[in-house]
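Complex shown without one protein chain; remaining protein chains in place.
Chain IDs A, B and C follow the sequence of writing; residue 1 opens each chain.
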Amino acid sequence: MGLTEIRTAIKVDLKRPADQQSLLHNRWHPDVPFAAKVKDGEIVKIECVDWTGGQIGNNDSADDMKNIDLTKIHYLSGPFEVENAEPGDVLLVEIQDVQPFQEQPWGFTGVFDKNNGGGFLDEIYPEAAKAIWDFEGIFCSSRHLPHIRFPGLIHPGIMGCAPSPEILAEWNRREAELISTTKLERIVAQPPQPKNVHAGSASDEIKEKVGKEGARTIPGRPEHGGNCDIKNLSRGSKTFLPVHVPGAKFSVGDLHFSQGDGEISFCGAIEMAGVITLKLSVMKNGMKDLDMKSPLFLPGPVEPHYGPSRYLTFEGFSVDEKGVQHYLDATVAYRQATLRCIEYLRRYGYSDYQVYLMLSCAPIQGHVGGLVDIPNACMTLGLPMDIFDFDISPIGGTPKKLDMGSCAVVSK
Amino acid sequence: MGLTEIRTAIKVDLKRPADQQSLLHNRWHPDVPFAAKVKDGEIVKIECVDWTGGQIGNNDSADDMKNIDLTKIHYLSGPFEVENAEPGDVLLVEIQDVQPFQEQPWGFTGVFDKNNGGGFLDEIYPEAAKAIWDFEGIFCSSRHLPHIRFPGLIHPGIMGCAPSPEILAEWNRREAELISTTKLERIVAQPPQPKNVHAGSASDEIKEKVGKEGARTIPGRPEHGGNCDIKNLSRGSKTFLPVHVPGAKFSVGDLHFSQGDGEISFCGAIEMAGVITLKLSVMKNGMKDLDMKSPLFLPGPVEPHYGPSRYLTFEGFSVDEKGVQHYLDATVAYRQATLRCIEYLRRYGYSDYQVYLMLSCAPIQGHVGGLVDIPNACMTLGLPMDIFDFDISPIGGTPKKLDMGSCAVVSK
Amino acid sequence: MGLTEIRTAIKVDLKRPADQQSLLHNRWHPDVPFAAKVKDGEIVKIECVDWTGGQIGNNDSADDMKNIDLTKIHYLSGPFEVENAEPGDVLLVEIQDVQPFQEQPWGFTGVFDKNNGGGFLDEIYPEAAKAIWDFEGIFCSSRHLPHIRFPGLIHPGIMGCAPSPEILAEWNRREAELISTTKLERIVAQPPQPKNVHAGSASDEIKEKVGKEGARTIPGRPEHGGNCDIKNLSRGSKTFLPVHVPGAKFSVGDLHFSQGDGEISFCGAIEMAGVITLKLSVMKNGMKDLDMKSPLFLPGPVEPHYGPSRYLTFEGFSVDEKGVQHYLDATVAYRQATLRCIEYLRRYGYSDYQVYLMLSCAPIQGHVGGLVDIPNACMTLGLPMDIFDFDISPIGGTPKKLDMGSCAVVSK
Partner (left out) sequence: MGLTEIRTAIKVDLKRPADQQSLLHNRWHPDVPFAAKVKDGEIVKIECVDWTGGQIGNNDSADDMKNIDLTKIHYLSGPFEVENAEPGDVLLVEIQDVQPFQEQPWGFTGVFDKNNGGGFLDEIYPEAAKAIWDFEGIFCSSRHLPHIRFPGLIHPGIMGCAPSPEILAEWNRREAELISTTKLERIVAQPPQPKNVHAGSASDEIKEKVGKEGARTIPGRPEHGGNCDIKNLSRGSKTFLPVHVPGAKFSVGDLHFSQGDGEISFCGAIEMAGVITLKLSVMKNGMKDLDMKSPLFLPGPVEPHYGPSRYLTFEGFSVDEKGVQHYLDATVAYRQATLRCIEYLRRYGYSDYQVYLMLSCAPIQGHVGGLVDIPNACMTLGLPMDIFDFDISPIGGTPKKLDMGSCAVVSK
């Protein structure tokens, strides 16, 4: 009578390679076979590996970060067959809980090498770096980032339903177009990649198809959400996801103990393995009823909150670090705001890479200021002062520098 | 003994044209003469006209919005000579209060015509439109936007100190470069504009110089802040501004009763005339001490707050409405988020222009989601459900449409 | 077209004695004549004197506090005739704004002499004391309480509709009973007091009746609210008041710039004169529909907020300072919590009377902990650390004492 134990719908084995586990996959494709089934309205637990499938170790070297194999990521748990779900429906995902595994109470934040992954500031900070975080209940701290401690707003970086063949084709079309027309001298998108494809329990034939056509999990995409990296999709949130294939084929993964707005270092959240507890419900014909083209959501009521006056806030404008004026470019503006924060925190003894790592994973608020005052976009970055165990307020005179140690760096 | 009345350092006359009032100006230039003087640490009241200098009327036609003369804006109060302030210092601006004039308890939000000002969504919504807001204490409502009511987070859109000649030259250089190199078929920046220049009490000679060289007040700029349109610079906030000229030459204006993140319709906040109460203090050598290149600030402790779970949140990605994939473009992504919200609110009977106006001025939260998952930037737009007097939650089935009247439109 | 100016329904004259102004009154009685009229749904401004009618001066002596004439208080503005309101209805009061008069930007907090008014801690602190507060926009600070500064949660201490004759009789019955049966050696209630009665524009005959029967305004009472001193009845709040007489006879007064939970020193809020902007609407038959015996309310969305972890919180139990065990007495428990806070803040140099004054008016949170664990009630007092300009956290070793000056005291 009443609830006894919540069913674990997918289990993972942290000691076995992720690509040998048939309930995981690492590409978006309608033909990835169902890994498990849930009833409409059921609450289940789902275990997840970390997004890299265990490539990063709890140690003091960033060599693993430098040499990461990005063709493997992200390993997702699923896809789930959701009873009653059909194309045109909306899948309501209520996150009841997310937690690290009890026996693995740590996670990592990384900066990739500019030539293998890169990140938001890779033009300025091209080296790989890493910080390991210890989880002490709902709090975390890092030996690589002294004097910082905060509670996690734990969330999955990725949730989404599989694309239909038509949507998948559109993804591949438009991303290929970007690749072929870009004038940037960098990788601008990741086309399908047969190498290291993992299609769950698929036959070799299906697996080959998934490898050729399947969308990479790296970007989020408007039609289904996916890797949107929204830190507020945490405990208590309700997300409304479009359904494109029968049974929904819902997948989840890329658990983050914490993330800052923008996840700027790319491997920027505190990446972890763990368990997510979800309630999945179907809203029939929801896409039409809600006129829905992209997911929408309601955050949960239990986010950490510090009071608005406790956010030291930096402004960024769309003039880049070389003095070039960009036109209403919010991305450039937000990059400038992050640089302003790095410059500011030097006064306490942190290295630039330490702050880059911290900004990626601490609960910073990245807000739009003005986006219409030509030619300058203005973005703000709010840094919660209460995550530091010393006073970082600009009021009160020159501080003395503290011993800040070092983040993990690559071996030379 | 004790405080009696706070001095009003600048008074304006709402019945006289703004360009005939010598304590106002509408260009950034180091040679605009001081309009008033304040002591280091003094609290003063400063009266401000609305940013257009009274071009918009409290009526039901958007013709004034369509025909606005943008060479006149923004009319700022100042510049102030701040005792002790010298280049390299930081001016700490503490906003003690901001209020509309008691005898003019109304303001306006506008959409400009695409060919005269434009805005964030002008490709889709090219017509001019307008909403008039009534101020009822700290709340506002509009006959042009039924069923919506919220408290203002009243703030100045513009605060800043005058540029030095060198900084002004740099502004003109880089913005001219953008104008000369852009491939966009639209106005991308506003170069100096002698027409309708207002240089306060300047001599004709100085005025001519200001007209030729003076920076337009439209964009915010990293070196001094200016028109950053950050809604959180409200009562209780502390802003740290770089000082570039002796006496600081601090100016303020563009008061907003409320604004949404992005101020997307350009004339997007609830624009008003009113009084701001400020405390101005000098932090000697602050720029070097804080390693400051752009302003930073601490918001105040009294922002309206609704609880995180009361924000209906829309996701936008950097794929535009024509299906074109952009590379990590947060501006495109935020535009998509605003479109998702417009599409959603149609189900209750609002017109697209009504929602466009509402999103510009209601306290919506525009957040960075992910900015590194190539090629898609993800941005979110959080709409506080509690500003509506009916339930806009996606849960609960198809709603019946309400009579939403109309916003003010242009005459045909 | 649209809102021009909000009507001021009652004006006061700060230079004339309160008892000579016919739109004020200082007793609750159904026969006090209407002072003004409002329409159902109208928004009006109402001017109010301070609760003492100007007995306290902006100076550094507490002699006026010691010698205050309590037969005169509180001077309320009203009563209002509300169109359509009849017994059994509910009057919905929406507070749109509350502000001090521009020309009187100061207020006072007082401790009464134990023998003339007393207060929550008068057994321990029997002397009169006073602090004068300067209003700087939405913030206040006091020369008598250095290093403290906070924004006001401005509110009226008193709102209510006149009692019916039956309700008034019941009040007089039960309070007389308490007076006649109490074993406490102190004044436990204030019966009707003809001395200094002010019944607005009443005839002499009515005035005499009001003096003989009229309820003192000092306590709040369940049937109508009145002097409930709830700090959250501030801007944006909606209060639902029972209506007992035709036209409602709504009165308001006792404006507070700020108050702590409990208003412990009795003259404990920051008392001020000012203007309140209200919307008054009638809910027909609301008392029955809501099964309402006492007012209920919804606070507004713009309270100052500091983040829960910024409240240093003291515990109090129902064992008094003499070691006597009381049975589940929340009043004793809260008194103990206030004493714990006074003891704690001594370490920074504040005098006990200074803290007593501060606790009365700063936005402290007084919460119920446990009220059932016999014999001890547990109450908590949360002190927002951010109102101090130095760090009061218990972590970090012994602080050095600061020069805290003195509050205003009585002359010897």
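Please note the rule applied: contacts are C-beta pairs under 8 Å (C-beta built on N, C-alpha and C of every residue); 3 or more make two chains touch, one makes a residue touch a chain.
Here the structure is a predicted model, which is why all the values come from computation and not from measurement.
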* Considering the complete complex, which visible chains touch the unshown chain? -> A, B, C
* Which of these, B:40, B:127, B:177 or B:386, touches the one chain of the complex that we don't see? -> B:386
* To do: Based on the whole complex, identify which of C:150, C:250 or C:311 touches the chain you can't see.
  => C:311
* Structure fact -> It is residues of chain C that touch the chain not shown, namely 92, 119-120, 157, 170, 174-175, 177-178, 182, 184, 187-190, 218-222, 225, 227-232, 236, 238, 240, 261-266, 268, 286, 289-301, 303, 305, 307-317, 319, 323-331, 334, 336, 340, 343-344, 346-347, 365-380, 382, 393-395, 397-398
* Structure fact -> Residues on chain A facing the left-out chain by the touch rule are 1-6, 43, 58-60, 95-97, 102-106, 132, 134-139, 143, 151, 235-236, 277, 279, 300-306, 386
* **chain B residues that touch the omitted chain in the full complex** => 305-310, 386, 391
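Quick note on the criterion: only the chains that are shown with their structure count from here on.
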* **Interface sides of chain A and chain C: same vs different residues, half threshold** => same
* **Computed distance of Cα centres, chain B from chain A, in Å** => 32
* What whole-number Å value describes the gap between the mean CA coordinates of chain B and chain C? -> 38
* Asked: Taking each chain's centre as its mean C-alpha position, how far apart are chain A and chain C in Å?
  -> 50
* Overlap residues in chain B, where contacts from two or more other chains coincide -> 236, 300-301, 303, 305
